[in-house]
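Every protein chain except one is present and positioned as in the full complex.
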């Protein structure tokens, strides 16, 4: 296999190191051979040269929290009940075309998602590299009160056909069990579902649920994941659930910046900062925040309010270990037209559109005090380390050659993340114009 | 083509004439050649003989009001949105297997229904002969407040994909127009939809609607239908809507025995009797009636109450021209398990199960004073005449050879309508054991 | 009793006649003795003189459609269930303070309303002169699906305690009866309820109801009212219901400018113009119209849309006999804070605030082409004639001395209707600062 040489770009390696102008990056066999610059950078004679003069080279982006199956409305959930893999692949392609070479799917149906993951991994399909959590342990599937209740309109069997693809033995019925029984269920799930990491609900999903699992149960879940060699994260929305999650030993705090209608306790903030706990942080631009205050749903006002704003500023000021996380879906026209899609239709800087909303995340991070360089680190190497994949996420020798070439400096303006010249995954240039193909839900 | 001779049955011809014992019915080319009895009945030597000794021969049954597309719940409506023809064919086969050689579909999606109708008519598929009304003029499709509101759960486009197959330009938006405009719309529908007859809403479908169309508008609809050579019927649920429908010239009063929370006016009853207006009468057994009084929905209590009981007894006593009508669907397990299916799960003698509930209709008719012979006429020749198909519905020379052989006398006990020995449609014996095939919604 | 002389105002008499500068209006015994001007106007020596120099004298305003009992939310309806008279009196005082000496209450509980009416008429309480319709014939009371369904939260008895004060035998159960029976019920209501005029529902109130009564039933209602010496009006929202109401002989077309999702038919418009039928017209300012288009409820978009705009312009252009009608209530903070009060909280120029919204009506009328003078006539003498009270509504000799003095010319700017110097009812000056007293629902 020939070596590829990307020549002339300003390389920003994703570790926070200073950009390297006029760089030469050699890629071989899907890995980065070397990163150098200046006249002495040796380029093998037979190397395939990519002229990147004027471009900016960054690691392939990563998102710590996406959902590739957009069955978030009852009609789509039902219509695609036997074809979630199609929409998952479409979404993985939307992500890749936008510069995401790796995404972490933190809620979805395990079987179709892992099938798509494996097809992509084996090179049988093009798409972002996927890591999959399957269900959020302790919640029921989408056609349930944890998400949208369909009990008036769907026959029970219809809801079951949808929900069972998520629940796989770790749904809301866990909440009636003892912590020992919960641990056993999670071990079985880790062993049999084929997922890559675990996510559990430290607090509930709907507005009225507070603490989902006792401290003992949370420890049992974390231990089950660790014994299976998986990272474990929790969904959290209150001060106490965040504290409990940390005490239980979770590896990543999924939207750990959210504490609902109370502020983050000082002691918790100290723990997060001192232990360098990865916080996958949902951030919202000033424009969206203002819109939400005036027009948002009651549920979203519980999430996004003055407490969240203060948490974000304090976390950033203290140098907490934040990760880019968007909760994004590959929404198409039908999702957006759905009655539940009001915010998607009306709000500015919608934070959950896969392939678009990361730009708003970068803007929001900078508005709240993060440096542009740190924001890039939060979207690359930091996610890789938090999830236990140190060979991903940076432009360094030995790493997987997931790379993005931009036409303008992303540190100067987050909007420049949209100005993609090329995306390279494992050393191969992606034909972005062909993605997604076929279109299933996106326009 | 060979003549077929059905020999030895007691023939009950569907006109009300006395049964003929030891009959000989000759069938040729799909028509009845002759009906005779006794030793002198000549049977051609080369005739194929069917020994019907001990059996009862009746005309193929007819139902003045069925719905072959069982998309009556949101989940089924959506799941089969592109395959309503499959469920329609299944239902036509359920009907045929139960002895119905002809059914009148009074509400459904015109395109798939007429396609199935035509396939059956051309001999490409087996099933009951179908006549189709398509939409109920003035109502929206199933995924609308006229049936079941889905506005919270379905994207508008999803509801439209379902509803547009029904509405075809004659939905509820008609109700905002002048009577002249309504007439124009109905003419276009009659010309373009391919349906066989028209049905309009004289009163609304949901509980709160009363009169749907003005007298002028009703006349315009009836005239549009007649000009297109079609019979016209109306859905009615109140005293005034029934009176208006009659004054507008409707050919069949669809469930004209129902007057809701008031009794039928004497003057209206007189008109019905004197003009021999066909009343497609929904009848309920004593057992179902008692169950409904104790456990029925508020909507069903508006329909079935002391007023209906009195109307039924008076209509029968006065010899009104009643037709068997069931409003039946080929419901399967999923319909029955649906939240809306409480009555189907719990009530005795459920009146809307295609292929079963006609037996309850016969029982209910007899409980209310009808003779068994008149009930059979109401299910055969009288429907044929009301709908303008005089060559159907009786065992008489020249008529289409739609015949049912029963093992026991249906006039002795309506349950004997279930004891089918053979069904013959257009002179051919149906392989009932193969029906329905394939099974789509039925168990 | 002494004669009062109002001296020096510009008198605009409410008939459309040119304003009279430097007028002298003599009032005696609650009636206007004379209206004159110039040096020759004789003022009795012992007359009490009111110096109105610089002021504008107009007839006391009239509103063809208000609701003095603001029990339009379930909590207020229940909380005041035994004290509707208190809120009715408060509202009559709000109206009087704003210059309305006469209001027509077109929907409310007959007993408390007529009691307040009589107390005011006897001089036992201060307030606008009231004429009362009681229930809208054919609709149920407020705690019903015709207004707001409470079936999930109120015990049936609770709803009945509220609703029975409206229904008085002419509720929605009428719709199950024959037209003869309907006529009998309405006759009884006219005889026993104590109301002054009748209003019936030609179309329903909720979105899904179209024609409420057959043509025969509408004629029976109108006849019953006329035989009792009452004017009869109908609530109408569709083209056909408007046409039917006219054909039935209604005296006033209540919001007859509304035809919902269709335009007013030319023939209907011609009838209205040619017969000079009084149309109580709901008019909305451009600002409110724009807000509704963007933010209004689905129900309000059925009412206010391009068809209404066109109807209004055509009616005004053709010189139709329009009356000021606001559908206004004396809403207070609790109504406005109620979940149903979104439009009241957010919209500009809210059209239903008693004492305020008539200014918006004048503005809207002028925006749609009406002259300021004609708008004043629509709010005074025209209403008086339409309702059959020719001794009200104008500043002419012999008329009841209901008068308003304004500090600025109302024909120059409708906002000047707010600049009230004095209100005189039956010749007596009202102490407006004391109104309303006590405050019940208003802030």
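We just call them A, B and C in the order they show up, numbering each chain from 1.
Definition applied: contacts are C-beta pairs under 8 Å (C-beta built on N, C-alpha and C of every residue); 3 or more make two chains touch, one makes a residue touch a chain.
Everything numeric in this text was worked out from a predicted model, so none of it was measured.
Considering the entire complex, the omitted chain makes contact with A, C. Interface note: of A:31, A:179, A:226 or A:385, the residue touching the hidden chain in the full complex is A:179. Contact with the chain that does not appear here is found for just one residue of C:79, C:180, C:306 or C:407, C:79.
Residue A:213 is the one among A:80, A:131, A:213 or A:417 that touches the chain missing from this view. The chain omitted from view is touched by exactly one of C:10, C:23, C:106 or C:150, namely C:150. In the full complex, the hidden chain is touched by chain C at residues 73-76, 78-79, 148, 150-158, 333-335, 337-339, 341.
Within the entire complex, the positions of chain A that touch the omitted partner chain are 145-146, 173, 175-179, 181, 204, 206-217, 238-240, 243-244, 259-262, 265.
Quick note on the criterion: only the chains that are shown with their structure count from here on.
Taken as a graph of touching chains, this assembly is arranged as a line, each chain contacting the next along an open chain of partners. Centroid distances from chain B, each centroid being the mean of CA atoms, peak for A.
Between the Cα centres of chain B and chain C there is a gap of 51 Å.
Per-chain CA centroids place chain A at a distance of 60 Å from chain C. For the pair chain A and chain B, the distance between mean C-alpha positions equals 56 Å.
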